[in-house]
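Note that one protein chain of the assembly has been removed; the remaining protein chains are unaltered in position.
Chain naming follows the written order as A and B, and within any one chain the residues start at number 1.
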Amino acid sequence: MTKARWIACAVLVAFGVIRIPIEDRLAADLKAHQFHEMTIPDGSMREQLGQLGAAAALGGFRSFLATMFELNAIAAYRESDYANVETRYQLVTQLQPSESGYWETAAWMMDSNARRFYLGMDNEVDVKAQGKRGLLAQRAVERGRRFLDDGLRYHPGDYKLQIALGNHLVERQRPADFCGAAEAFAKAIEARDDATLPTRHHALNLALCPGHEREAYVKLRAIAERLVRGDYPIPLDQIPASLILHMRYLEEYLKIAEDDRFPINLDVLRRLYARLRPGFDPATNTDERHAHVLRRLEDVLAIPEGDRIRF
Amino acid sequence: MEPAVRIDHLTKVFKVPSLKGQRVTAVSDLSLQVAPGEIYGLIGPNGSGKSTTMKVLLGLIAPTKGTTAVFGQDSRKVRSRVDVGFLPENPYFYKFLTAEETLHFYGRLGGLRKRAIRERSKELLALVGLEHARDRRLSGYSKGMLQRIGLAQALIQRPRLVVLDEPTAGVDPAGSRKIRDLILKFREDGISVILSSHLLEQVQEVCDRVGIIFQGKLCREGPMEALMAIEDQTEILLERASPELIARVKALVDEDAQASLLRAGHPRTTLERLFLEETSGESPDTRGGSQDA
Partner (left out) sequence: MHNLAVYRHFSPARVGVLARNTLTQLVRMRAFYFLLIFSVIVLVSALLIQNFTFDPARQLKIMKDMSFFAMSMFGTIFAIVATANLIPKDVEDRTLYTILAKPVPRFEYLLGKYLGAMLVIVLSMAVMMLMLCVVLYLRQQALLTEQQALLDAGAPHAEEIAVVIDELKADGPSTSLITAAAAICLQAMVLGAVTLFVSTFASSGLFTVVVAFMLFFVGYIEPVVVDYWRGSMESLGSFANACIHVVELIFPNFQSFNLVDDVVSGKTLPLSLFFKILGMGLSYVVVYLLAAYFIFADKEL
C-alpha cells in the first residue's frame, strides 16, 4: 500500500468514528417520527422473521413491491382465485404494514368477497349444496378477521380499520357482538372530525348492547335532531331506516312516556317496512341488525303473526 | 534568464505490477536544460525513457529522484503548467466533441476567456489545416487529424514552452512537413520546444540541440553542429567543382603525410549514424571509420 492509500483509509476510518454515533442518533430521530419502523410491535416471532427477511431482501423498495404484489392479488381476485388473493395480501401487508389501507382491503377481500364466492352468491351454480363451501366461507371470514386484528395492532386508532371491525362484528360474526362493534365505532369517531358514520353506527350498536340502552337512546336522539335540522351529510330522504327503528325500539324498551318520544309518525315506519320487507331473505341475510330492525318494526306496527318473517 | 526547461538528476523508477515487485528504471540521473527560444530534440530507441521524462516535466508522474522545472517553476506545482503546451504520443481526445468544442474545452482549462478562445481557435484551426473539419466530431477523425488537433490544443493558450512527444507520428509526409514548418516558426516567435521523434532527419532539420537518451541515460548531448561535426574530419563543400579541380585537391591531400581523403561526394545525414552508434553500445573506436562512400 502506498502512503496515499493509507491516508485515504485513515480519513475514511476517522469519518466512520465520527459519523457512527451521529447516524445512530439520526436513526433514533427517524424512528421517533415513525420512519423506518421495521419491527412489529408485539407480533409473533415467525412474523418478525418474515418481516426481517422481506426488509433484508428488499431494502428500499418495500412500498413498490407492496404495490406490485397488490396488483398481483387483484389479478387473482379477478379470477376468483382466493387462495392466491390471501397469500398475496399476506405478503403485501407484511411488506408495508404501515399502509393501513392494505389491511382493510385484505380483510374485505376475505371476509366479504371470498365469503360471497364460496357461498355461491355471485354464481348461478348452487354451491351451497357442495357441503365444504360453508366451511370455506367460514374460514374466509376468520382470515378477514385476522387481517383486521393484525392491522389494528399497527394502527390502533385507524378510522377505516375500526369501521371495518365494527361491521365485521355484527355482519360476519355469529353471534353478533354489538357491544364490541359499538366500541370499535367509538374508536373510529376519535379518528375523524364530525365522523357522522361511526357516531351513528356506534349508537345503533349500543342500542343492542345490554345495559347501554339509555345511553344509546340519548345518542340516537341527538343524531335524529341533527338530521331533522338538516345539519347532516345525509339528505332526509336517505335517512337510514335503522336509526328510526332503533329509536322506536328503545323508546318501547325504556318505556319512555308518549309525550317525551321523538316525533315520528307511524306512517313513515309503515312505508319503511314496505320498502325493506321484500328485499329481505332470512336464508341469505347476514346483517343481524337488519333482521333486528325488521323484527322490531313488526312489533311496533303490530303485524299479524302469520305475515311476519319466519326466521 | 530562467531556462525554459531544467531537469536535474532525474530518476524515475516504475513499480511493475507483478508478484515479485519488480522495478523498471525508466530514467536514471538525467540532467538537461532547454534555453528560452531553443528547440531541443530528444532521441533514443523505444523504451529509452523519452516519454517518461516528458511526463515528469508536466507533473503527470512524480520523479523518484531529482527535480524538473519549467521556467523556474517546479513541475509538481500546477502553476508550472500555465506556460506549457503538451502533445502526447498518439493523442486521443473526447470523441463526442467537435474540433471547435475541443479547443474551447482546453482553452477554458487553460484559463482563457470565451472570446479569446473563439479568435484563437479560428487561428489555430487554420494553422493546423483543420478548418474544413471544425464541426465534425473527433470520433470521425483520422490519426493525422487527431495529431493536428492535438497540436492546436497544445498551443491554445500561447504557451512559451511546447512539449511534443513524437509530433509527426502517423502524419503523412505533407502534414509532417507542415508540422516541421510550424516548429520552425516557433523559433521565430521565441517559443521553446522540447520534442522527441524517431524521424532523425527531421530532428536534424529543426533542432538547435539534441540529446540522445539510451536506457534512461542521457549519453550524448550538444548543439546540432557540434554533434554532427567529427572532430578529426573536415568537410569541404564545393560548388560547381570540375573533375580536374577535384583531382587536384586529391593530389594535394596525397602529398600530405597525415591526411587522407575519405570520401568525395554529396554530404549525407549523419545524425542517424550517430544515433545508431550511441545506442548500439559499440566501442567508440569504430566511430568515424565509416565505410560507406
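Please note the rule applied: a residue touches a chain if its C-beta (ideal position, glycine included) is under 8 Å from a C-beta of that chain, and two chains touch if they have at least 3 such contacts.
Everything numeric here is computed off the predicted structure, so don't read it as measured data.
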Open item on the list: By the document's own contact criterion, which visible chains does the hidden chain reach in the full complex?
Closed with: A, B
Task: Residue among B:Arg120, B:Arg148 or B:Arg180 touching the omitted chain - done: B:Arg120
Task: Residue among A:Cys179, A:Leu197, A:Val228 or A:Ile303 that touches the chain left out of view - done: A:Leu197
Open item on the list: On chain A, where is the contact patch with the chain that was removed from view?
Closed with: 2-5, 7-8, 11-13, 15-17, 19-20, 22-23, 26-27, 29-30, 33-36, 38-39, 48, 52, 55-56, 59-64, 66-67, 70-71, 74, 96, 98-99, 101, 105, 159-160, 192, 196-197, 233-235, 238
Task: Absent chain, residues of chain B that touch it - done: 14, 55, 58-62, 78-79, 81-86, 88, 90-94, 96-97, 101, 105-106, 108-112, 116, 120, 150, 153-154, 157-160, 163, 189-191
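Operating definition for what follows: only the chains that are shown with their structure count from here on.
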TODO: Would you kindly tell me how far, in whole Å, the mean C-alpha position of chain B lies from that of chain A?
DONE: 87
